[in-house]
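A single protein chain has been removed from this complex, and every other one stays in its place.
Our next item is chain A:
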């Protein structure tokens, strides 16, 4: 079972935190800090597995993490999950985010936390892996987003306009209009008598 999924940046600021076990608010923040502390000390070329910190269950639980650019993706799991499998799961998660946000970067995660939660909800439910097929996940998420947009009413009009323009299929506009040498022959008009 997955106990928690945390995403934080190189300075320890949480970008996403989802706990599948009950902890108080203070404990959750302490866990994030402790996990950041443990993970940031690791060198680049060591293995991606760590014993869990004391707050999250000690040596029964493992932290499996991956470091992408400025973000750490940390999954805290117990012994019933396969470590190598979770590494692959993190990879699938990041690829899904990439597909949904188009070249995802940290700013996307910062400004669209709720969307990231929705994507995660399609992958992991109650601490267990729900779906691992990237296309399937994206289809579901898109369908739900469409439902939201259709309900948005007048407040959503600007957003709808923007997305309509993005999806518009315009034929390629000619960049230069090159009128070459057109010799316009002026017809010989008969003299009017």
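We adopt the following convention: a residue touches a chain if its C-beta (ideal position, glycine included) is under 8 Å from a C-beta of that chain, and two chains touch if they have at least 3 such contacts; residues count from 1.
Operating definition for what follows: contacts and distances are computed from a predicted model.
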item	value
Listed names "Globin domain-containing protein", "Septin 12", "AP-1 complex subunit gamma" or "Cytochrome c oxidase subunit 3", matching UniProt entry of the absent chain	"AP-1 complex subunit gamma"
Positions on chain A contacted by the hidden chain, ascending	14, 16-18, 20, 22, 25, 29, 43, 45-51, 82-85, 87-89, 92, 110-111, 113-114, 117-118, 121, 125-133, 135-136, 140, 143-144, 147-148, 151-152, 155
